[in-house]
Structure formats: structure tokens, C-alpha cells
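All protein chains but one are shown at their positions in the complex.
The block that comes next holds chain A.
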Amino acid sequence: MLDYDFMRTAFVASGVAAVLAGVVGYFLVLRGQTFAGHALSHVGFTGATGALLFGLSPLAGLVGFTLVAGIGMGLFGEKLAERDVAIGMMLSLALGLGLLFLHFYTAAATQAAALLFGNVLGVDSSALLALVALAAVSLGALVSIGRPLVFASLQPELAEARGVPLRFVSAAFLAIVAVTVAECAQIVGVLLVFTLMVGPAAAAMNLTRRLWLGIAASAALALAEAWGGLTLAYNTDWPTSFWITALSGLVFFGATAARRLGEAM
């Protein structure tokens, strides 16, 4: 299977996106901001369709829109990120607008499916380069705000008193989330971003109570799910995104059951 160029590209692209999603997703779950991540993916859909309509690269549209929305959410503070209704309305609005853009775009059907459900086999070499570069920058940024981010996520009042700039940390983190969402959307589509960003992280938290071990486990699980999904898709000809969601679900529910069992004994 690795004899094919497009398969090698798909493995690298999904591997890079998965590791980033696993690590960033852990913090997203720790902060209780999974809904914000979900909303960003919908905003990304608008960006991608808008970019298509104006003849730009959908990846650029995705990253651009999610970044602006992510930083905006972060600057408005925790309060906005917690306002479920406002975020819910925003994401419906974004999807609606994306639909309108698609309406005016002629080759709509295939592009829509690719955006909504991903098309990892369609990643070309220039997109791959962009994915790798964005992931490297995001991981670097995450490492550099890592300590204050954990502190602010666990104990915001104490972190504020100790002089951690909460708003900056929050905005920087959501910018990183935005890039991660855009990366995952390339692999599994905007509707299934949750599967790579939240599933492995939540499973990892069920498996360990140590912070760094949890982050590593989350990245490893995401990687295994992405590559496992690709392999299964190659052998069955079923969609990659289906297999990734299936594995992600299996791992999450398995890890939850394992924890329950462990606690019961």
C-alpha cells in the first residue's frame, strides 16, 4: 500500500494532523472547551467554501477563518467561550453562509463532501507541505505556552493572581486550536473534527491520571486511529473518515469501560 505516492502522502498528512490533534485536544478537554473547538470547525467550513468561490485554496480559507474566530473567542474571554447559545448560533450561521457560498460555486457537490467529511487521499504535495509547516509552528507555540496554559486551565483564579496573562494565553491557545481544526478538517472533514481532537484526549484521560503521560497517550491514540483508519480504508474501500470515527469511538468507549472496571475492582 505504501508503494503508492498518494498513500504515502496520506499517511504523512494524517499522521501529522493526528499528533497535533491529540496534543491540542488534550488541552481542549482539560479546559472544557470542546464545544468551542466544534464551533471553530463550522466557521472553517465557511472560510473554505468562501475561498473556493473566490478561486483561493480552501486550506487558506479554512485556516484564515478559524484563526480569526479563534483569536476573537479568546480575546472576548472565557465568558464567550462558555456561552453555549451564542456559540451554537454562530456555528449555525457559519454553516448557513458556507451553504450559500457552495450554492454559487459550480463544482459544489464533490467539494462539499470533501469539506464536510474529509478527503485525505486527495491531499497533494503542496497541501502536505502546508500541513507539516502549520503543525510544526502550532506545536512549537503550544510548547512555549504549555506551562501557563495548564495552570490557567486548572486554576484560573490562582493563575491570574500569580501574574499569568489569562487573556493572552486563552487567545493564543484558541489560535492553535484553530490551526488544528483546519488540519483535521483536511483529514476527516469539518463535521468529524471531534473524532480526532476530542476522542483520543478523552480516552487518554480515562487511562492515566498523569498530565504528561496523558498528553503522550492522547497523541499516540490519535496517531494509531488515523493510521489504522487509513489502512482499513485501503483494504475495504470504505471511507477513511468512517474508519477513523469507528476506531476513535471504539477506543473512547473501551477506555471508559476499562476505567470503570478498574474503579469497581
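Rule of thumb we're sticking to: a contact is a pair of C-beta atoms (placed from the backbone, for glycine too) under 8 Å apart; a residue touches a chain by one contact, two chains touch by 3 or more; residues count from 1.
Just so it is clear, contacts and distances are computed from a predicted model.
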Among "Zinc/manganese transport system ATP-binding protein", "Tryptophan synthase alpha chain", "Succinate dehydrogenase / fumarate reductase flavoprotein subunit" or "Acetyl-CoA acetyltransferase", the UniProt name of the subunit that does not appear here: "Zinc/manganese transport system ATP-binding protein"
Which of A:I145, A:L223 or A:I244 contacts the chain that the document leaves out: A:I145
Listed residues A:I87, A:L102 or A:A159, member touching the removed chain: A:A159
Positions on chain A where the hidden chain makes contact: 143-148, 150-152, 154-155, 157-164, 205-206, 209-211, 214
